[in-house]
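So that we are looking at the same thing, I have put the structure below in structure tokens.
Complex shown without one protein chain; remaining protein chains in place.
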Amino acid sequence: MTGLSTRIADMTWYEFADRVKDNPIVFLPTGSVEQHGPHLPLLTDVILPSALAEAVAAEVGGMVAPPVAYGYKSQPKSGGGNHFPGTLSLDANVFIALVRNIINELVRHGARNIVLFDGHMENAWFLVEAADLALRDQAMLGRTDVKIIKLGYWDFITKATEAILFPNGFPSWELEHAAVMETSLMLHIRPDLVRQDRIPDDPAADFPPYDVYPFDTRPIPPTGVLSSAKSASADKGRAVLAQVVPDIAAALSREFPSIRIL
Amino acid sequence: MTGLSTRIADMTWYEFADRVKDNPIVFLPTGSVEQHGPHLPLLTDVILPSALAEAVAAEVGGMVAPPVAYGYKSQPKSGGGNHFPGTLSLDANVFIALVRNIINELVRHGARNIVLFDGHMENAWFLVEAADLALRDQAMLGRTDVKIIKLGYWDFITKATEAILFPNGFPSWELEHAAVMETSLMLHIRPDLVRQDRIPDDPAADFPPYDVYPFDTRPIPPTGVLSSAKSASADKGRAVLAQVVPDIAAALSREFPSIRIL
Amino acid sequence: MTGLSTRIADMTWYEFADRVKDNPIVFLPTGSVEQHGPHLPLLTDVILPSALAEAVAAEVGGMVAPPVAYGYKSQPKSGGGNHFPGTLSLDANVFIALVRNIINELVRHGARNIVLFDGHMENAWFLVEAADLALRDQAMLGRTDVKIIKLGYWDFITKATEAILFPNGFPSWELEHAAVMETSLMLHIRPDLVRQDRIPDDPAADFPPYDVYPFDTRPIPPTGVLSSAKSASADKGRAVLAQVVPDIAAALSREFPSIRIL
Amino acid sequence: MTGLSTRIADMTWYEFADRVKDNPIVFLPTGSVEQHGPHLPLLTDVILPSALAEAVAAEVGGMVAPPVAYGYKSQPKSGGGNHFPGTLSLDANVFIALVRNIINELVRHGARNIVLFDGHMENAWFLVEAADLALRDQAMLGRTDVKIIKLGYWDFITKATEAILFPNGFPSWELEHAAVMETSLMLHIRPDLVRQDRIPDDPAADFPPYDVYPFDTRPIPPTGVLSSAKSASADKGRAVLAQVVPDIAAALSREFPSIRIL
Amino acid sequence: MTGLSTRIADMTWYEFADRVKDNPIVFLPTGSVEQHGPHLPLLTDVILPSALAEAVAAEVGGMVAPPVAYGYKSQPKSGGGNHFPGTLSLDANVFIALVRNIINELVRHGARNIVLFDGHMENAWFLVEAADLALRDQAMLGRTDVKIIKLGYWDFITKATEAILFPNGFPSWELEHAAVMETSLMLHIRPDLVRQDRIPDDPAADFPPYDVYPFDTRPIPPTGVLSSAKSASADKGRAVLAQVVPDIAAALSREFPSIRIL
Partner (left out) sequence: MTGLSTRIADMTWYEFADRVKDNPIVFLPTGSVEQHGPHLPLLTDVILPSALAEAVAAEVGGMVAPPVAYGYKSQPKSGGGNHFPGTLSLDANVFIALVRNIINELVRHGARNIVLFDGHMENAWFLVEAADLALRDQAMLGRTDVKIIKLGYWDFITKATEAILFPNGFPSWELEHAAVMETSLMLHIRPDLVRQDRIPDDPAADFPPYDVYPFDTRPIPPTGVLSSAKSASADKGRAVLAQVVPDIAAALSREFPSIRIL
């Protein structure tokens, strides 16, 4: 029995009680069940932020709550779209209420330093609302010492790492859906779940500067991959991890001064 | 790449699309992040129904959706109570909305045979409501061919298996929280997560015939375990699995006649 | 003008104001408009808890609020099912919000000792949520001195009374829907509303260990009565009342120490 | 067993099923638990519309559902105000949801002609919304043959009856709270619940042409009675009933042409 | 840059911050996008209360928030009905939530004296609820020094002004929809938006003493104007303004003693 130090899922309540007393950072990974092309599993957006959050938590002595596996509706420009088979998404009010509720529960048990660790771009604005409403709930209960940080791990990737990922030029994080970055991370973290013979080489998608509902599926690549994933590699994934994890850890230890990097 | 046949999480969208065409049973495990004594992890109520649902799905050619990891509030008489550290629970309206939303998403992608596979007794009545509301949503969209089954796996345990579990007499399923049955299943399925040296031997809890809010913690055993778990064993867990899985598979294949046991 | 001492409905506001100052127990009966076979009226689940709550209130100097007449959806295994004509049920969120709102109103006017006195088994878990949310509302308003007890009166029936009701063996409280116990109580309390010539003698219903939505009506007795009511009698009803009322009164006076049995 | 012909509460489900087949008018009385001065009980606004609805139902062969006993918040100008002890009111969204839910349930069991029979002025606009939303729900389910009438019984009082009630001049229906009309009806219908020695003789209240929140209690008579009830009598109550009941019955039989006056 | 003294819309945040420090009255005009006959624009119910609120604000040193332009559903007896083309209305819960949210935001920035200045009769009861819920929200946040006044400007019209408007006798404020008063005010305030050649001369509508859903359109004048607007004039509009504005200002300066008439 070792190595159970970051996942709340694996702790007994005695261990949780013991840990929470030190006011650690508590991470809540948020993802989605979303198409990720012919080569990546539907749970990619949960697997990645969970793995990254656990790695960061290990550095800062934090705890990771069970991830929010279902997320907001996939959009054509950032995820291919909600119509792809197997993409199981939540209405905004359900997702907001779920995250708000979990934050409030963490606070109830003593957490004061909370990080919403997102792996699904479409969640971002609804996480903002969940954080804001949870802070209001706490204010109504008389608690004003809670601090919440919301992040998407890709926003920490430096120009140098971008150059490793995209030696031929960076498309955009939005078009990166199921493409080089996510595929590389999966090849590093969960290669058993990557269908390597099916990694697509789609040209970058080209969308108009507006959104159409119901979706106009014509500009969406049939694979659901928004730009080529061909150049992905486990090495690139390792490089991302090696840069992003300590950088997030460093940023969080600045934001939560009571935390020191282990 | 083998053995990805039941977990939607691990499928690509191509695989999901391929599978859902045959109108399989789709299982949604529902659990909770809940104290389970000094010996079992907080995610016990998610681990067990997920494992059992996957085993049943393997028999009936079904698919298992990512579990609902957060559940309804733990109660003293069935789970020790929501106040135990690390017990992260949802308000009823959040849990109902979440399950209803996932059911509707499964139906949107073609599922018509849905099983809510519960691992947390407190979820039961809110699953009833989620099922009822999802069917109403579907009726409003003009679909009336959806069938939902809701079950708690323990309700399938036969008298014979009860006798194996409890040679000295059966307490009650409600007092079985974190006790012989759950501990035995965990010892069989995820022994790495059981703190075997900390299995408690609490006497059966004794509650009055009513409920008090805020909780009256006096009748609750300090460990959160409602009856002795001492006699748990991996063998007993294996015996439960060996009986319950085929029995649930058989029942479901009767209820969904288009399904045949593999 | 006598005997108006327990029903809030019958009080003037002056009388209510006078009574609430002594911090009495305030009872809220909750029931349902639900089929009760060919012999009992649709309001049975409101009539019984109202009568019992008034009897208990008379013993403990309490007050009884107007009952919540509409309840949660009847289920096959405990009430025959929501599809029976005349069964008028509420969605979970409506029922929860209604009870939560009434609790908050009682507290606003000074009540601190509240008993949710249930007459409809399907309400139970939604009453849990209503109580929990009302306590949270009060905490947000700065009040933490409210105590709520939730009970189903049948849970107070002793083994001795069971033996009177079922000399040939007890089925289960769930199958007791519209059967010996409820029919006996109605014969004692409101015999004018019992169609004595239509008391059915259905065999006990036999349900599978799971639930099907939409309902599978095949295992449900056509009368909606889940076991035989034939042996019901006003004497049995009187016996139940004679045991249950003082026992509930005694339990409540222990729980609310400021209350003394009159 | 006679005279159970109008109250759904008293019917068995067999009787309800039998009756609803003829497409009768179904009445839903809506009231409030609200202060009514030192002489009338808190349930006055439920007792009166229930009694009147039953009388009208008897004339048109209709059925009366169990009343909605809790209503919208009492206002100073029409009910004295929500702050009076014992006034137990619902938030708008709870009241709307409750009435909408009951309408939908009546329609589910076959009712198509529904009358919201109000006894509490503050409910009026929320009944409008409940009716509108229920009709939308039904449209979503494909049903467009439901007709709902909403009425306040006092709006049917003719000038001639006004002259009987107020030989010295009519104040206004709003100031009539707990005054001559309501007291007279109670003296006729439930004299046992009227404290005749406490009927007040307050001068008519005088309010400014706007509303203040939190309430400005200065213009509210301390008794909560908005104009003198002194001249109330059972005879006046009988006169109101004798005029209003057949007039409402006549109006409804014109609106629901399939109904004939019995 | 002058004259920006009352409209929050036109202020910079520096100006707002400067103004709110003096604890001024903050007005929130509420209206509707609603048919107003063949001669008045759909925004009439927003234009009028905005203009009047600005005039009052100028007298009491107040500020006017951007109006709530969408309101509650038009009803036949007060607005012709929601079915008239271009009538864009909100569900009750949306309107209530919107106004409640804006009140809370005003309070968050320091406002304590708030006036809901209504121009659409159908909004009235939902404004009551918004005010009540906002005050509860504030109480949960620990603030109890907020005062809200809700008014319909027409309720301030004196008998003398009525005589100017209706030399031949006053119909009723409800039938005044798009008729003499509103048309006169528009002729005074925004004559460019009045189609003067299309002012109708409908006879006063005659409705039964109940409401029918879906609407019975037969008693509704085809123009949507509930009584003749023929005698409207800019002079009458000016007379209304000249009386109502100072009277509202005077009333508010009594209610908010810290305010003095400028």
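Labels for the chains are A, B, C, D and E, by order of writing; each one numbers its residues from 1.
Following the convention adopted for this analysis, contacts are C-beta pairs under 8 Å (C-beta built on N, C-alpha and C of every residue); 3 or more make two chains touch, one makes a residue touch a chain.
Since we're looking at a predicted model, the values are computed, not measured.
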Contacts of the hidden chain among displayed chains: A, B, D, E
Touch with the omitted chain, as defined above, among E:106, E:131, E:165 or E:239: E:106
Of A:18, A:211 or A:235, the one touching the omitted chain in the full complex: A:211
Touching residue (missing chain; options A:19, A:39, A:109 or A:150): A:150
Absent-chain contact - pick from E:24, E:62, E:119 or E:224: E:224
Selected from A:8, A:28, A:65 or A:131 as touching the chain missing from the view: A:131
Residue ranges of subunit B at the interface with the undisplayed chain: 140-142
Subunit A, residues in touch with the chain not shown (by the definition above): 72-73, 75, 91-93, 96, 122, 124-126, 128-129, 131-133, 135, 147-151, 155-156, 208-214, 251, 255
Hidden partner interface residues of subunit E, rising order: 1, 4, 8-14, 16-17, 20, 33, 35-43, 46, 65-67, 69-70, 84-91, 93-94, 97-98, 101-102, 105-106, 109-110, 192-193, 195, 198, 224
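Going forward, only the chains that are shown with their structure count from here on.
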Any chain in contact with subunit A as well as subunit E: C
Chain at maximum distance from subunit E, centres defined as averaged CA atoms: B
From the options A-B, C-E or A-E, the pair that copies C-D, where over half of the contact pairs coincide: A-B
Same-residue or different-residue interface between subunit A and subunit B, half as cut-off: same
Distance between the centres, which are taken as Cα means, of subunit E and subunit B, whole angstrom: 55
Whole-Å gap separating subunit A and subunit C, where each centre is the average of the chain's CA atoms: 48
Rounded Å distance, subunit B centre to subunit C centre (Cα mean): 30
Sites on subunit E at which at least two other chains make contact: 140, 142
Chains touching one another, given as label pairs in label order: A-B, A-C, A-E, B-C, B-D, C-D, C-E, D-E
